[in-house]
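Only one protein chain is missing from this complex, and each of the others stays in its spot.
Moving on, here comes chain A:
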Amino acid sequence: MNKNKLSEEGKKWVAKDIITDDQLEQILGLYKKKDANYIIILFAVLLTGIGILTFIMSDWARVPHFSRVLVIIGAFIGLYMVGDFLHRKRSELMGISFIILGYIVFGAGMLLTISIYSVEIYSAWPFIIWSLVGLALYFVYEHKLIFVLGMIVTTVGQFYNGLEFGSFNWIIWIVLLVGYLHFVYHHANYLFGYLFGISISLQMIVLVMANQQEYYWLVLYFLIFYLVAGLLPKESLKISLKYTSLISIFIFSMYETFFLQEEFWHGNIEHQLSFIILWGVLIVAGLIIKIRTKNTIETIDLLLFLPIFYLPFSSLVSLISMFLFSLLWLLIGYRKEDNEKVLLGTVAFLLTTFTAYIQFAWDAMNKSLFFLVGGLLLFILSFFLERQRRSMLETNKGGEE
């Protein structure tokens, strides 16, 4: 909660004799005032980082001469040393910014050296080194920003490997699953959880594309991701990873709906038996887990993981499963008065409606009418959903008094 708001509210509580003045002070003491400087420094790092990257693309830097290498090495040693000094003696945040700049110069400089000396690489090993250095730096300084950057480098590395060499890099995958997961797990928080989840989903896409598997294998990978996320013991990780896996499969379903609508593609899909066997095993395992952990209501999540492309009228079935999923989430959200579920259900419902709308109306309608009607449709929907949510909040309040 915002500290100012809290102190305002707190005064009312003191006036009503709910808490004493001392207690209010103690409570306020728990909320450190956020460093306003934070944003400025963040932008400073961002701009300087972009400056460095553009410099590296310049003509001067792209000459194969050892002086370039020395300049790069000098630059990152300097930045690291200054950062380390500031971190220990002055401001922690300033120190971290310099460390991060050093980290960026190192990675970009390494890629530049590889490029100017025409070093032939056959895998994304520079990104592996870059990612591991990030991990080690996080271990030393334990600052979130370093971790976020390291995770981005890892994910970009996997994409680079997929695009440039047409293959999935298992070492990067292991670095993520062993190295990064270690900290994601032990320093469990929502930011790390969501970032980790996004990285996993994106890397799974590379896995499917690079190995030229049929696109629907993603369903299986996301399902594994979803089931494993549900088994994690820490609440923050469980929730963040489960939501990322659900969001991934939902976006995938939207894409699939359009994809399957085109007869042309549908004819080209090879229906592999191995997929359906593995899928069956996983779904049964999932159901058993849900029932044994007394989460039977969560079985509706599995609706999104149905192998729709095996069915006739698959694009329609896909839409129906998305509608069912979002409506059930909404219903359960209202029933359990779980605001988060209601929000996600609402968004899912709106997106599904929009998908269906685009699918059926895009070709049939005049384009301006299309957007106009679409917009109005969303207005009406959001009006009803909002009214529903408000009435839920009111009944909530009514219950308390």
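Everything that follows uses one rule, which is that a residue touches a chain if its C-beta (ideal position, glycine included) is under 8 Å from a C-beta of that chain, and two chains touch if they have at least 3 such contacts; residues count from 1.
Methods note: contacts and distances are computed from a predicted model.
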| item | value |
| --- | --- |
| Hidden chain of the complex, named as in its UniProt record, picked from "ATP synthase gamma chain", "Iron ABC transporter permease", "GDYXXLXY protein" or "Multicomponent Na+:H+ antiporter subunit F" | "GDYXXLXY protein" |
| Among A:19, A:82 or A:114, residue touching the chain not depicted | A:114 |
| Residue of A:24, A:101 or A:137 touching the missing chain in the full complex | A:137 |
| Interface with the unshown chain - residue positions in chain A | 62, 64, 66, 68-69, 72-73, 76-77, 80, 84, 106, 109-110, 113-114, 116-120, 122, 129, 133, 136-137, 139-140, 164-167, 212 |
